[in-house]
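Every protein chain but one is kept in place in this view of the complex.
Then we have subunit A:
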Amino acid sequence: MYKTKQQRQSAWYYPLLEVIQSYYMQFLLASTLYVMEPWERILVLSIFFLIISLVTYSAFIYIPFHIHNILQATTPIITDIFKH
């Protein structure tokens, strides 16, 4: 069924799409990617997302282990106190 423009604009995701588009344009302008060709934009964005994903992955894997280590080293264990 063909929706009129009025109906299409009142669908809930169009204002969100506009907001995302304006933020994307601001990002392109501030980082000078606006003047680059499409493949250059894809290159920069993929490097950027690669770095972000590497950091996130490392965070997921290593942060629980480190927190466990720190907690283990700093909180006193009840059995140790009873022994001494």
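The criterion applied here is as follows: a residue touches a chain if its C-beta (ideal position, glycine included) is under 8 Å from a C-beta of that chain, and two chains touch if they have at least 3 such contacts; residues count from 1.
To be clear about the criterion, contacts and distances are computed from a predicted model.
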item	value
Protein name as given in UniProt for the chain not displayed, "Crossover junction endonuclease MUS81", "serine C-palmitoyltransferase", "Coatomer subunit zeta" or "Checkpoint protein"	"serine C-palmitoyltransferase"
Residue among A:Ala11, A:Leu29, A:Leu45 or A:Ile63 touching the omitted chain	A:Leu29
Touch list for subunit A against the chain that is not drawn	22, 25-26, 28-37, 40
